[in-house]
Structures are given as C-alpha cells and as structure tokens.
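Heads up, one of the protein chains got dropped from this complex, but the rest are sitting where they should.
Residue numbering begins at 1 within each chain, and the chains themselves are lettered A, B and C in the order written.
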Amino acid sequence: MTLAEKRKLGSVLVVGAGVAGIQASLDMANSGFYVHLVDRSPSVGGIMAQLDKTFPTNDCAMCVISPFLVEVGRHLNIHVIPCSELERLDGEKGDFKATIVNHPRYIDTEKCTGCGQCRQVCPVVAINEFNCGLDLRKATYIPYPQAVPLAYAIDRNACIGCGMCEKVCLAGAVTYDDKTKITELEVGSVILAPGGEMYDPKEADSWSYSHPNVVTSLEFERILSASGPYRGHLMRPYDREEPEKIAWLQCVGSRDINRAKNSHCSSVCCMYAIKQTMIAKEHSAHELDTAIFYMDMRTYGKDFDKYYSRAKEERGVRFIRSRVHSIEPVENGNLRLRYVKESGESVEEIFNMVVLSVGFKPSSGVETIAKKLGLTLNEQHFFRTGDIRPVATSRDGVYVCGVSHGPKDIPQSVMEASAAASVATSDLSSARWSATRTPQLPPETDFSKMVPRIGVFVCNCGINIGGVADVPAIREYAKTLPHVVHVEDNLFTCSQDTQERMKQVIREKNINRVVVASCSPRTHEPLFQETIREAGLNKYLFEMANIRDQNTWVHKNNPDLATAKAKDLVRMAVAKAEYIEPLHQVKLDVKPAVLIVGGGVAGMEAALGAAEQGFQAYLVEKTDTLGGMAHQLRKTWQGEDIPAYLERLIKDVTNHSKIQIFLNTKPVHFTGTIGSFTTTLNDIHTGNPNGIIEHGAAILATGGREYRPEGYQYGNRPDVMTHLDLDQAMKDTPATVMNADTIVFIQCVGSRNSDRPYCSRVCCTHTLKNAIELKKIKPGMNIFVMYRDVRSYGFRESLYQEARALGVHFIRFDPENPPQMNIAENNILTITVTDHILQRPIVISPDLVVLAAAVLPNENKELFELFKVPVNAEGFLVEAHAKLRPVDFGSEGLFLAGLAHYPKSIDESIAQARAAVSRAVTIVSKDGIMVGGVVAAVNPDRCAVCCTCVRACPYGIPFIGNEGHAVIQQAECHGCGVCVSECPGKAITLQHFTDQQLIAKTRALFYQPAMNE
Amino acid sequence: MNPSFEPKILAFLCNWCSYAGADLAGISRIQYPPNIRVIRTMCSGRVDPLFIVNALDEGFDGVYVGGCHIGDCHYQDGNLYTLKRFDALQKLMDLTGISRNRVHLKWASAAEAQIFADNITYVTQVIRDLGPFERDSRLLPLQAMKRTLTSQRYRWLVGIDRKITGDKNVYNEKTPVPLFEKVFSEALQGEYQKALVVECTKDNPLSVHEISGRTGLPPYTISCRLNELSQDGITGIGRVDGRTPKFISRAA
Amino acid sequence: MIVADRKPLVEIQEMVANSRKILVIGCKGCVTVCNVGGLKEAEILASSLRIGRNKNGKPMEIDETVLERQCDPEYIAQLKDKVGNYDAVISMACGVGPQFLSEAYPEQKFFPAVNTKFFGGAVQHGIWEERCAGCGTCVIHHYDGLCPIARCSKSLQHGPCGGSSKGKCEIANDVVCIWDLIVRKKMEQGRLDDLRLFQPAKDWRTARDGGPRRSIREELAS
Partner (left out) sequence: MSQDFEPQILAFCCKYCAYAAADLAGSMRLNYPPNIKVIQVPCTGRVDIIFLLRAIEEGADGVYVAGCLEGECHFVGGNLRARKRVNYVKKTLAELGIEPERVEMFNLSSAMGPRFAEIAIEMTDRIKKLGPTPVCRLAG
C-alpha cells in the first residue's frame, strides 16, 4: 500500500502540556486538526507557570501564559488529558494507535469547580512541588490558582483516605473509586514535548543545599512570585529576614562533568540569573547587593546583551568571573563563599542567601518514552535530533520540540513547537478538518426591537459566595430592578446541568439579556456567552457581576457589607444590560495562499512548508538565485553537509507544483487585512509589474549578511579574513590555509559594541568548529582564540571542550583593551593582547587572522515600510511578543523568520521558518475569518474630520476616507477604545462599551431605582 | 519542693464505673488523699481534652480521668475514644514541656473501690512530686494547646485511625499505620507550632527571631509554619522595621 | 482654522451665577478640531457646572447640544423653539457664535465659554500655533512662506530686531524668532539678497486696524 492509499488521520497526539505542548496544540487545532494533549500532572502549564518574570522583557510569566492556558482548556478541538502518560505507540506515520494510561485523579474534572473547600479541610500535608518544596500543600491540591483544568486532585500516596473532602464537596465531585484506566487513541502523528527538569543540587554536598538559605533558581522564582509562599516579599527562608547580599552561582549541574556528569550548557541560566538580580532589587525596599559568579556570561539571544549591560552598568549588579567551589554555612543563617579573583587573589565574602543557577536535565519522562517508542537519545540523554530536520526524531511521524531535545529558552521552545506542528501535519493535510468538531448553533433570534427582558442568575459557588453573602437576599433584590423578568440562584452556575437549565429558562421566558452574578468574566465570560448563544441569543447580550473574586473572597470578615456590595454590583450590571445591543461579526473570506519574501534557506523552507500543507506559495527573491547566505556555509555545527542540503532544497522548491518563484522581483504595493492581502510585484531591473498576488498571509524572510570589519586591516591584507572568507578558502584553496603555522581568531568583531549592542550568536560556534577542523588536519598548528565570552550554548559546549582538548589556546580580553594588530616595517603582522591569566601582554605573529565578524540584517527600509512592520534600533524585525509570539508581527497575518529576525544558526532558522508556516496556516486553513464585535464604529455625521483618532490610535488604523469622514476597519480595530474617548465630536463608539452603557453602570451605583411594579 | 505542698487535682469520673467505684470506696470507708475534686460525666468519652487543659489553666496541678475497663463501657466504645484522645493529649503535652504526668487516665470498674483509691493515692503522690503547676510561666504553651485542641484538623484526626487503619478507609483499604502515625504527628506538631506562633503574634507584630525567643522554636521552623498560616490567611506582615518583617496574626 | 482656549471654570460660573436653566451649545467646526468646543467639551462643561452647583446646594438644569456651525444663520435657526425656555445660553463656538446667536435671538442672554485666540494649525496632537494674523494683504511669498507679521512679536517686515538669542524671541524663550528662520532659509537657498528688495511700508488698512471688514462676493450676494 503506497503512502497515498494509507489511512491519514486528522488528529494528532501531543505529549507534555508545557508552553511548547500548548503552542503546538493551539496551532494544529486552529488549522483543522483534532489534538489530544496528554500531561502527567493534574494541570497544564509546565515550568513556565512557576516562573515569576521572564527575560528579557520582565513580563510576568503567568500574565503572558494564562490566556493560552484558558484557550487550550476551552478549545473545542483540543482534548486535554491530565494525569496521563503515553504507554505504547503502534502503527506508522499517518496512522498510529497510541495507548494512554490515565492515572486516577479521584476528582471528576467535569464536576469540580475549583472552589477549594476540600483543600481547606484536608488534614494531610505534603511537599508543594509547585513551590519547589518551599512550603506545604494539602493532599487534596491544585497546582496553582490559575490551573487549567481548574479542578483539584488527590495525591494518593499522601492521602490517608479519611473522607473529609467528600464530606464538604457540595459539587459531589470526589470519586474515591477512580481507577487507573487505559485508553486507545488513533492519531496521524505524535509531537513529544515532555520538557525538562532542573538539576537537583542535593546530588553534591559541596553546595550545602540542605541549608535553608541555599535555594535553587526555581525556588527563588517562587520566592519572588506574588503568588508564591512569601507573596513576592523578598525574605530569606531561614528567618524571613530581608537579605542584604545575595550571590548567584552559575553552571550548577551544567558544564560540570565531575560533580553532575552534565557536560552541556543549559543555555538559560545566565539570563535568568541576571533577571533575578534585577527583579530582586526591585522587590527590596533597601539597597540589595547582588553578585553573579560565572565562567562565561552567555547572553546570546535577541536584546539579551543589552539586558546584561543594563544590569551591569545601570543596576550595579556585580559580575565576578570565578567558579566558587563550595558554600560554607556560618552563624545566624549566613553563608561564606571563598573564591579566587582573576588576579589570583583569594577573597572571602559573607552572603545572606545563595541562589544556585541550576541547569536543565531531561525530564524523567524522556528516558521512558524513548524506550517505549524506540527513539534514540544523545550522550546527555536528551532526544537526538539533527540540524537539517531540527524537530524530527529517529522514528518517522514522531516529532519533538522544547527542552526535551536540548536546553533552550521559551522563545526557542515556542518556535520549535510551531515548527513541529507544521511538520507533523504536513503529510496529514488531506485529512484537514476531517476529525475536528464545529459548534452546531441555532440561528440568532433578532431582539433589537423588543423591550429588554433581563434574566439574573446569582451563583453560590458552593460556599465561596453563599458562605459569605446572603445569596437569596441578592436574588430577591434583583427582582426589584427595572426590566428584570426572571431571577434564580443556584449552587454552581457554571456546572453542566445549570447551563442546560439556563438555556431552557431563556427560551421559556424569552429572556433577551442575561446577567450572571458569580465569579470573574476573565475566566467565565466565554463559557456563559457560548451557553446563551446555544439558546439562540447573540453572545454579546450578556453581562457579569463579579461578586466572588472581587467581593466575597476579599470581604470575608464583614458579610453584611459584602451582601450590600453584591446588590450594588448586580444593580450596576443590570443597568448596563439594559443598554446592550447584539453585535454581529462579519465573515471575511480567506485566500488560501502564502506570500514569502526572501529566497534564502528560511524563505525556501517556509515556501516548501506552506506547499506541503497544500497551500499555494509565492516565493519572491530580489536577486537572481535562491539560497542566500547558505551558499557560503559548509557544515552545520553537528557536521551535516550544507551544500548538499541546499542543492536538494532548491531542487524541491523549484519543482514543487504549489510553489511559484519570482526571481529579481520585489513587492511594490501591499494592501488588505488578515486573510485577504493583495501584493503587486515588480521586476527589479525593468521596473514593470510581473504579478499581482492574492494571499491570506505573508512571511518575511529577508535574511542577513556578514559585517565587513573596518579595523584590523581587513581588506588590505590577504592574511586577514572573516569566517566566510575562511570557509571559502578551505573549500577552494585549502593550501593557503593549511600551510599556516599559527592562526589567530578574534571574536566579537563588530558585535557587542556601542553601534551594534547585540551578540551575533553564531560566531563562537563557527570559530570552535573551524578551529577543531584545522587542528584535526594539522595538529601541529598553533591556534589562538581571543574572546570576551565563549558563547557555545546548549550542546555546542562539547565543541568548546573538544577544542581545548585538541590544544587550542583561549585568551580572554576585556572590551576596554582588545587585541592590538600592528604591522612591522617588514610587513609582518603581530597581535598583542593581555593574557588574562598571566596578567601580562603577549605578542603573537600569526600567519592568518580570522575575524569573527558580526551578522547584520539585510537593509530593506522601504520593503518594511510597505508592509508597515517595525524594525528595532539595529535593523532587525520586531516580533509581536518576544516570548509567546516570536514569529508573528504585531499586525495580524504577517510573520517573520530567519536572520532578518536576529542572527541564528541554520537549524534555528529552519525551525523558525517552519514555525512561521504553522502560524500562517492557522489563517489560510480557514474558509473565513470572523471580525468585528468589540470594535470602534464611526458615526459619519458627527465626525468633524479633525484627525484626533488618526493620531491617537496606537496601531494607526483609523484613516480619513474619501467620503470625508474617519474610517475604522472592523477587521483591524483591536478594541481598546482610546480613540473613542479622545474624539472631540463624540463621533466614535466602542461597541459593547459605549458611553451610554458605562455611564448607566456608574449612575446605577448611586441611584436607588423606584420599586419594580 | 516545699513539703507542705498539697496538689489540687481535678477528677473526671465516669458515672457507671469510676464514680460508682468512688462511692463504693466511700461506703467501705476506704481512705485516699483529699486532693481530688470530682466532676461526674456520663462517660469518660465525654471528657474533651480541652477540659483537662482548662483545668490546668484555672489552677489545678493535675487531672485524673477515670473510666470503665475496655469493653465494659456502658456506651460500648466511649472509653476507646477517651484512650485515643488521652494518648494524643499526652503526645501534645510532650511538645509543650508540661510534664505528661500531670494527667492520668485509669480504668476501674464500679466494684474496684480499692483500685480506685490506690489510683488516687498514686496519682496524688506523683503530682505532689512534680510540685505546683506554675501556670503563669506556662501561659503561651497553654494558650497554644487550647488553640490546637480546637483546630478542625486535630479534632478530625484524633480517633479516626480506629476506622481507617482498623476497619477500612474510603478506598476500601486499610490505611497503613505508619502512614497514619506520620500524618498524625505531623498534624499535632504543625497545629501546635502554628498555634504558638499565632498566640504570640496576636495583634502584636514580632519578627521570626522574637517569636523564636518566646516560643523556643528554631527560626526555620517558624518560617515554615508562617507559610501555612499565610496560606490560611491568618498571619501576615504587620510592618517592616529596617530589614526585619514583623508578623501579626488576625486570630479569628 | 480658528484656535481658541476654554475660559476658566470660575469665570463661566460667575457668568451664569443666578441662572437656573442653562443651555450649552457646542460647535462642530473649528472649536471641535482644536478640542475646546465640540460635543465632548460641551458635556464636560455641563457636568462641571452641575457639580459646582450641586456642591453649593443651588442645583440647576443644564442641557447640552451641538450645531454643525454657529456662523451660518440656518444652523442658528435650528434653536428657534428651544432657546427661549432657558435663563442663559453658553456658546462654546469662537467669538462669531455668541454674536450670531445674539443677533438672531435678541431677548436671550448669551455667554462665551471660550477665548478665541488666533488662526493656526496643529503642530502636534494637542499643540496649536499661530500662523496668520489676518492682516488682509498676504506677503508671505517674500519671506519664503514664513510670515513675520503674524509670527514676529513686533511684526517687523524688514529684518530682525536683533534681540533674539539662540533663535528664540526676546519676549519669551518658547517663541521662535521668525526672522531667524527666514534668514537661515534664505542663506540655505542662496537668496539672501532678496531681503535687500525694498518693501514699501505696509498698508494696515486692510488689517483690523482699518476698522471692521466685510467680504462681498458680487457673483453670490443677491
């Protein structure tokens, strides 16, 4: 049976629901595939949910990830399966049978509303893993307050089976007879994202980790977090004193083959340590002295180096280049660190707290999954993956993303997740939308002409509301409010059965406005909107009164005031409900094609990815050849041959039926909104148009180039070259290189200085790779690498080890006195540099000098202005969100990939290109996009055409149309309402938040209505 | 020890056995020291450990609880509960530094008047040797004990092991005794230590070291207990003096 | 456009101190564009006055409305049956508004809510600058589009007064010396000697100094 006839299933299994698993699931579910998302723990979220803030933007991790958690929890086509593990996987690509073990949770997630009574009464305590053991949790627990699914679980090996939780559970959700179950899932492909775990410092006692004031970095995150045990108040665990001096020890459990047997670098610890120093300083009212003890400061990502220099210069964080061997506890909870300065002088310092920047190790699940699925692991026991196919594993149809196949930061994990989503579904594209469910909705009845008939549903939420406020009194009070025709109160308004009854009551009493007084709209508004929609009501005919999170939960001590406030909030909600109008979203049709600008590796991979997904791809390249920078590269860092790959890629792209290539072409005109763009292409030389493209999404992969160094005699001497020149010479005239006896590599030429304050990320790896190759061919050759920090992050650390083993000399210089090149009169070139160990200058006369030159973005000013996409100070494209939308632009429908985003290695470019495809497919795979709802609308005859809105809109969306008044496109407006309050003529209204509605809500607080008849 | 010290002892006698035994001792004119003051309860199971601690708090030097032999209880298993409660109370007293020998539980049937008298004599002597109970120097532990004894967690766990380790738990299995022992001692110590912290920081902000000074608990233990107290919303930071946060409890 | 500033609240309060029923009329023309007299500002003024009155225990009734413009009789006429039943009417239009209203409804009392200031434009959102003084004979072409009459404190037409320092006028360091700009621009374009051209003394009669002016379009006026 050829692959074509084999069954193609339209569903995918994702193992692990951390940030990577969630991103992959959302991408696939929004592109027409049904996703089974399995996770061992009772809730989704993974390590990111435990973080307080995330670098480099210092955004709060939970605020960034919780919308994604809610979306994955509620998505019609994502089936979250907590407390479960993958047992077996049979079958092959396109048609797998996965056996899943569902461990008992002892609480029914359908019934449990997360009210927390069981936790209150549970007499048994256990180590709280979420807070890394800083505090205790009960045997009946929920990992964290915003967990999805919002349901409790019972930790069976702590629980003594006393039965107290069942006694207090009003929802009857406790099921002690829950048993381990085995379920079978038929899926087309599998994505593994089990993530990683932090190294446990207990394994070596030199860090005296048992001392309470010696904490791991994840514990410190919990100490800093406002939802952590200390509520974000920075205190020492030992005696809750606010620390005056804190030390961070880097590379604990990484780059440490004797104590921890982990040779790899964990890629993220330098950055999170710097972040923690900055956040710790913000949290302490007094002066806080922070010191980071490190070997190399590896801040290689986008805006990371700026973050490092800001910490060093502006925030006064001390960076001490020394590896502290041991921590010695001294009196009243302090710790003495003994370390040797670079100058050789040994120093002792007392710190109040020490944070161990622990590195990643593969999560315990990786080992078992590899055995069960027959996947190969690398020496560090992570999944083994190559460079050319970065997310593929050794088994066809099984893909991997995130930390489980190598330590990386959140943006890289999210990129790989989208890449895995795109590759995993590319050969299932024929089964798109085959396994997904679409909501069956009755037609919306038109209520616009009817008098408002409001139904008020007051919730008890078990005893969360009912236990404090007098719910029956609130219900009776609601009856007295104008236009209220039905009131009721129930135990759990959000429970399945109450939802059904609500629909029935709405139909019976033809209620046309619904007010629910219960918890927060942030978490439950979509749920209730969906319910009233299923009862035939437009989903916007709904208003909530938050009488739990913002009332009974925070006014527990004076119940009667809480009851009075609940009545006020209900009166305000009903006042607004009276003025609510139904809002109809408009369906814009989508053009199933993707435009890709830039024909380098990233552009080609993106074109191939889109075509494999079954969509027409238009690849525009301004030169006459495809391939871009990759033509000048020889091998990936793991030694895979690039020219062969490039040749194969160009052949695939050129011959693919669904890819149309435009060489010597550039876009000159671009209009339209998400889902339907129109771009006009012009021939570069002749200038006349050679194509008008209709497409639903666009990917910019305009690439980058090597910096031509100004200094170091570059260009005037043959024996001074850059890396690309060296690669060229090794390919064409190896002799010129090989008969050199001494070669000097100089790092950070053009990077990490005032005009380009960023690290070009790839030059350290490139230097190490070339140095090793040269040493292997000619062991006698003297090779010196002059560096500021060796940034061989992740598994690349093995190159650094191998280079040192082969005898390459590494000399560190400070930016203040870099290596000096001088030409003697006999034209002999010498390099003088101060050796950091000898502390004395040394002179080398090399036969060859290789400059590790920076990577610059290609200059495309007018192209970027055409697409209205932002670039940062250094000219790199700016993504929508550094952490969770690393390949999206701010404006919807546009995506980016490759060097134009930031310097990266070829495997990272390929992953980002495939990620961009996955993001684009979430748009072009739909037949229509709903736009409108809570957006701004202009009333033409009130518009004084004064351009205030054009100036006020942060996204530049309003414009003056040729009918002589302001125009705001429904598809583009983000609904913030700034223009509405700035408009001097009151011409703009924000639907669902009109002046009339908000003033009615304000007035209602102070205006007691006459008794309802 | 001043020789003339005569301990005041409160005695709870269960109506069917010990009280009857005491009357019989009277009828048979059996002599025993006059130090006890008797309260009759229908069953020794009626005696709440709180009564015992209140007695010490009110000025008694010791407490005697009498009940029927196991199996004789007029109410089948009343005394089984008493046994459990008494054992738990003594474990709690060990934590507080108040000698467990100030409280005694003795079984004696209605007919064993002599045994009753001997018990009283023995108990009086033991408490006499212990000397007077300096209540005023024990205020904090006493308050903490009361708080622990009224905590839901403590009252729920005491005696439940009869059911879940003896008979079956909600999973229709026998909860392993060591697991229950661990959970119970953790609960006992946890509630007592939390109570100590709450009692000494009730409307009076103290730093961890100050709390440690008053309660004798090591700083790190206090820090861990403060976690639980803040989770339950009882204790929070009142104010911060320099770099030292002071914790205050809003005792309900 | 005409640029105006809203009068201080205290001043407006005094104007209508003893009125019980007040109408506030916004204007959708220039004063809306310079954010001082549109419907939004009318509502804000009305609410502020109501607060002021409630505070002093003398409640009042205030209604707000807005006209397309207050410089055309047809729009003014739209208030025919409304303007009568108020004790006082506040016009938020430029100076033309209150006058047109008074002419149309002589028996009603009209109060200006704004101080009309100059002809100008928005150099930045929220900042308007004077550009024209309405002198009646435009000569900006002689000064490369930089009018010294409106933008020089002394309206000098034959060169700077010499009092400016670092390009700013001597009267205030946030006022740009227009002559500084004119000279620099002429030097840049190498036409400095244009300034040597003799400029006759200005005939100010066409300006306000020549008395109130009319503009008659023969082909339109009936």
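Assume a contact is a pair of C-beta atoms (placed from the backbone, for glycine too) under 8 Å apart; a residue touches a chain by one contact, two chains touch by 3 or more.
Quick caveat, the model's predicted, so the values are computed rather than measured.
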Per the touch definition above, residue among A:Thr180, A:Ser210 or A:Ser981 touching the missing chain: A:Ser981
Candidate in contact with the missing chain, chosen from A:Gln504, A:Ser520, A:Thr671 or A:Gln839: A:Ser520
Hidden partner chain, touching residue among A:Leu9, A:Ile22, A:Val44 or A:Met62: A:Met62
To test your reading of the contact rule: which positions on subunit A touch the chain that is missing from view? 52, 59-60, 62-63, 145-146, 225-227, 231-232, 520-523, 546, 548-551, 553-558, 561-562, 564-565, 568-569, 572, 934, 952, 954-955, 974-978, 980-982, 990, 993, 995, 998-999, 1001-1003, 1005-1007
Suppose we count only contacts with the excluded chain; which residues of subunit C make the list? 8-10, 40, 43-44, 47-48, 50-52, 54-55, 57, 59
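Basically, only the chains that are shown with their structure count from here on.
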Specify the contact topology among the chains shown, as one of line, ring, star, complete or other. line
Quick check: which two chains are joined by the most contacting C-beta pairs? A-B
CA centre of subunit A versus CA centre of subunit C: separation in Å? 53
CA centroid of subunit A to CA centroid of subunit B, Å: 55
Provide the C-alpha centroid distance between subunit B and subunit C, rounded to the nearest whole angstrom. 87
Out of subunit B, which residues touch more than one other chain, so two or more? none
Among the residues of subunit A, pick out those that touch two or more other chains and give their numbers. none
Which residues of subunit C touch subunit A in the complex? 28-29, 32-33, 35, 38-41, 43, 66, 122, 125
Give the list of subunit A residues in touch with subunit B in this complex. 121, 123-125, 134-136, 160-164, 166, 176, 212, 229, 231, 233, 235, 237-244, 285-286, 333, 556
Give the list of subunit A residues in touch with subunit C in this complex. 942, 944-948, 951-952, 983-986
